[in-house]
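With one protein chain held back, the other chains of the complex are shown just where they sit.
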Amino acid sequence: MIFAVMVALLVTMVLALVRAFMGPGLYNRILAINTFGTKTVLFVAVAGFLFGRPEFLDIGILYALVNFVATVAVLRLTHLQDPWSGTEGGEAG
Amino acid sequence: MSVIEVLSGVLLAAGALALVSGGVGLLRFPDFYTRTHAASVTDPAGAGLILIGLLLRVDAWDTAVRLLIILLFLTLTSPTATHILAHAARRDGVPMWQEGDRRR
Amino acid sequence: MIASHYVYWTFFALMLIGLYVVISHGNLLKKLIGLTLFQVGVFLFYIGLGKRDGGSAPIISDGVEVYSHPLPQVLILTAIVVGVATLAVGLALAVRIFEAYGTVEEDEVVERDRADLATGHDGHQAAGRDSGGS
Amino acid sequence: MTGQLPVLQVAAPLLCAPLCVLLRSRTVAWLLFLVASLASLTCAALLAVRVDRSGTLRYAMGDWQAPYGIEFVVNGFNTPVLLLVSLSAVVVAVYSRRSVAGELAPRRVPLLYACLCLTLAGLLGLAITGDVFNAFVFLEISSLSTYTLIAMGRRRQALLAAFRYLVIGSVGAVFVLIGIGLAYAVTGTLNMGDLAQRVTGGHDNRSLQAAVVLVFVGLAVKMAVFPLHAWLPAAYAEAPSAVSTFIAATGTKVAIYVFCRFAFTVFGATLVFGAMPVGRIGLLLAALGILLGSAAACFQDDLRYLLAWSSVAQVGYIVAGVSLATTAGVSAAYLHMIMHSVTKAALFATAGLLLLRLGTVRLAALAGVGRRMPWTFAAFVVAGLGLVGVPPTAGFVSKWALVTALVEQGQWLVLAAMLSGSLLAVFYVGRVVEVAWFREPTADAEPAAAPASMVTAIWFLVLLSVSFGFDASLPAHLADAAASALLGNGGG
Partner (left out) sequence: MTAFSLINIVLLAILVATAVTITRLRALYEAAMLAALFSLVTACLFVLLDALDVAFTEAAVGVGISTVLILGVLALTRSREAVTQRRRRLPGVAAVLLVGGTLGYASLDLPAFGAADSPVHSHPLTEVYLHQSQEAVGIPNTVTSVLASYRGLDTLGELVVVFTAGLAVVSLLGPLRRRRPTRPERPRPIADFDLADYRVIRVVSGGLLPFVLLFALYVLFHGEYGPGGGFQAGVIFASGFVLYGLVFGLDRAQRVVPHAALWSLVTLGLLVYIGLGMATMLLGGSFLDYDVLAPGNPATGQHLGILVVETAIGITVASVMTTIFFSFAGRGVSR
C-alpha cells in the first residue's frame, strides 16, 4: 500500500514538473514548484515508512519550512518590475 | 488484518488519488487561477489523508508527534502560499481564462 | 555494467551539464547556477559511493544490521558548505560588477573595459561605491 | 609544547583572523597579522630544524590515529614551503602597513588583514596536511580568501578578475574533489600514506588513472600552468599591492608543492610518471607556458601585468623541473620556487611602491622614474636581473640547476624554450629599465614620499635574493632535502 502511495507521489511529481517546465510565465512555475515542494515533504515521510526507518521525519518538517520560505522569497523578490525590459515577472516570461 | 490497517489503507489510497488528480488538474486546467484551485484543494487534502494514514501505522509516540507537526505545518503554510500567490498574480495582471480561449 | 553503473553515469551527466553552463554561458549569474549544478553532481557521486544495497542511514539503532558509510556523508556536508560559501561570494561579486558596469554579461563587461582602455580612463571606482567595511 | 608545533603553525593565523574582525582597529589588525606571521615563521623554523635532525614528524588531530583521523605531516618536502610562506607573510606584514593605508578605505583595512590571516592559514594548512580531503578544505579556505583580497583592488577591473578567478578556481577545486572521490572509491581511504600503500600495484586501474588526471587538472588551474593560466594576469595585477606581493610569492608555489606531494607520495612516481605520460605532458606545457608567458610579458604596457605574465612563464620553469621526476629536477624546481618567490615578491612590492608614489604604473608614465627615485628603482633593477638569471643573483643559481637537470635528461627542446624565455626576459625587463632610466621625465609633479617600512621590506627581499646568489647553501640544502624526501622513501 505504501509503495502504491509512493508511485502516486512520483507520478504527481512528474506532472508538477511538466507544468513547471511548460510555464507559461512566472506564476505557473511558482505554483508548480510549490506543489512539488509539498510532494517532497510527503516523499520523505513515505520513504521513511517504505524503507523501515520512519523515525527520521525531522527532514519533512524542514522541507515544509524551506518550501514556505522559498515561496515567500520568490513572491517578495520577483514582484519587482524589471527596469530594463519591463516584461519580466509577468505572464510574458 | 486489523481495522486500523484497513482504515489506514483506505486513507492512503484516498490520499494517493487526491494527489494524482491534483497533479492532473495542475497540468490540464486552462489557466493559472484554475490550476491554483487544483493545487490548493488537493495539496492539503492529499497530504492530510496520507499523513493520517501513516499516523495509524506508527507505534512510537515521537514519530507520531513529528507526523502531526508536519501535518500542522503543511495545513498552515500551503494555503497561505497559494493565497499570496493568487493575490500577487492578480495584481500583476495574469489573464483569466474565458470560455473559448486557447489554453495557456 | 548498465545495471550496476547507471547511477554513476547519471551523476557524471549532471556534472557535465553544470560544467557546460559554467564554461559556455556568458551571464555571470548563470555561470554560478551552473557551478552549483556541477557541484551537486559531485556531491551525489560521493554519496553514491557510500551507499550499500539494503543499507540504512548510519544512525546506529537496535535491529538494524546494514548501514551505509558515514564518511562520504561527512565529506559532502563540508563540501556543501564550501559550495554555498563560494556561491555567496560569487553573487556578491556579481552585484558589485553590476554596479560598476551596469551589466552582468561577461562579454559586455569586457567590451566596456576595452572602451575604457581606448579612452584612457583608468577604471577607478567612484568613491561612493566603495562602501565596504564593518 | 614543542610536540604541538605542527598545529600551532596553522592555528596561530587562524586564531588571529576572527580577532582582526572583532577588534576592528586598523593598527590592532595589522599587529595581529604581524604576530600571526611571526608565530608561523617561528614554528616553521623550529619544525625545519627538528625535521632536519630527526626526520618525519606526524601529528594526529584529536588523537585519532591515521587513517581514522586527520594527521599533519612535516617532512623535508614541506618545510621549505612552510618557511617560504611564513617568511613572505612577515615581509608582506611589514610592507602592508603603509601600502594598504594608501589603497583602501579605512573601514575595510581590518577585513583585509583578516583575509590575509586566512590566506596564510589556508596555505600553511594545505602545505602541512596529510589527508587528501583536508587538503581540499584548506585549498578552499585559501582560495576563497584570495578571491576576496583580489576584489579589494582599487579599480573596477579587480571585480571581474576576482570573479573569473572564483569561477575558474572553483571548477578546478571541484576537479580535485572528483579526483579525490575516485581515488577514495578504489581505495576506501583519504589519508595520504594509507592511499599510497593501497594504490601500489593498481596501476592499470582506470578509475585511479582518471583520478590522477582530474586531480592534476584541478591543481594545474591553481598552479596557473599553461593553458589554464588565464585567471592569473588580471588577478595579480588588479589586487592591492600587498596582496599581489603575497600571492605572487606563495599562491602558485603552494599549489606546485601539492602537485609534487600528490604525484610522488600519494599516487606514486611509477604510476604518474611511469604508467601515465604526465611527465611528458608537463614538459610540453611547461615549454609552451615559458614561451607564451614571456612573449606576452613583452607586449604589456602596464608594469604589473608585465610581471604577472612573467609569473606564468616562471611557473613553466618550475613545472619543467618537477616533470623530469629526477632528484636533480625536483631539487632544481624547489630551488627555483624559492628563488623566484623572493624575486617576484620584490618586483611586485616595488611595483606597488611605484603605484603608491606615482598613482599609475603604465610604462608610459614611468619615463624617467629611475632618475627621480633612484633607490626604489635600483631595487627593481636588481630584482629584475634576478628574474632574467644574471650570474650573481638568486635567479642564476636556480636556473643553472634547472639547466643541468634538463641536460642530464637530454630535454633539449625544453632547454631551448627555457633559454629563449630568458632572452625574452632580458627584453621585457630591459624595456622597463630603458623607459625608466633613459627617457626624459614627463610629469613634473613631485612623487609622494616613499614610506620607510615599504622600502625596508623591498630591500630585504632584494638583498635576500642577492645573498642567495652568492651563497645558496641554505636554499640548496632545503631543496635537496625536499627532493630526496619526495623521491626517496615516499614519506607520506
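A, B, C and D label the chains in the order they appear, each numbered from 1.
As a working rule, contacts are C-beta pairs under 8 Å (C-beta built on N, C-alpha and C of every residue); 3 or more make two chains touch, one makes a residue touch a chain.
Here the structure is a predicted model, which is why all the values come from computation and not from measurement.
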{"item": "Neighbouring displayed chains - absent chain, whole complex", "value": "A, B, C, D"}
{"item": "Listed residues D:14, D:234 or D:436, member touching the removed chain", "value": "D:14"}
{"item": "Candidate in contact with the missing chain, chosen from D:76, D:125 or D:268", "value": "D:125"}
{"item": "Hidden partner chain, residues of chain A it touches", "value": "3, 6-7, 10, 13-14, 17, 20-21, 23, 26, 29-30, 33, 36-37, 40, 43-44, 47, 50-51, 55-56, 58-59, 61-63, 65-70, 72-80, 82, 84-85, 88-89, 93"}
{"item": "Footprint left on chain C by the chain that the document does not show", "value": "4-10, 12-21, 23-27, 29-30, 32-34, 36-37, 40, 43-44, 47-53, 55-61, 66-78, 80-89, 91-96, 98-99, 103-105, 107-108, 131-134"}
{"item": "Touching residues (missing chain, whole complex) on chain D", "value": "4, 7, 11, 14-15, 17-19, 21-22, 59-64, 67-70, 108, 111-112, 114-115, 118, 121, 125, 133-134, 137-138, 140-141, 144-145, 147-148, 151-152, 178, 182, 184-189, 198, 205-211, 213-214"}
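The criterion applied here is as follows: only the chains that are shown with their structure count from here on.
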{"item": "Taking each chain's C-alpha mean as its centre, the one farthest from chain B", "value": "D"}
{"item": "Mean-CA-position distance for chain C and chain A (Å)", "value": "22"}
{"item": "Centroid distance [mean C-alpha coordinates] between chain B and chain A, Å", "value": "12"}
{"item": "Centre-of-Cα separation between chain C and chain B, whole angstrom", "value": "33"}
{"item": "Residues of chain C engaged with two or more neighbouring chains", "value": "none"}
{"item": "Multi-chain contact residues (two or more partners), chain A", "value": "55"}
{"item": "Inter-chain touch pairs (all)", "value": "A-B, A-C, C-D"}
{"item": "Residue numbers on chain A that touch chain C, as the complex places them", "value": "51-53, 55-56"}
{"item": "Residues on chain D engaged by chain C in the complex (per definition of touch)", "value": "21, 24, 105-111, 133, 136-137, 140, 144, 147-148, 151-152, 154-157, 159-160, 162-163, 166-167, 170-171, 174, 177-178, 181, 184-185, 190, 360"}
{"item": "Complex interface listing, chain C residues touching chain D", "value": "15, 19, 22, 28, 31-32, 35, 38-39, 42, 45-46, 49, 71-72, 75, 78-79, 82, 85-86, 89-90, 93-94, 96-97, 100-101, 106, 109-110, 113, 122-125, 130, 132-134"}
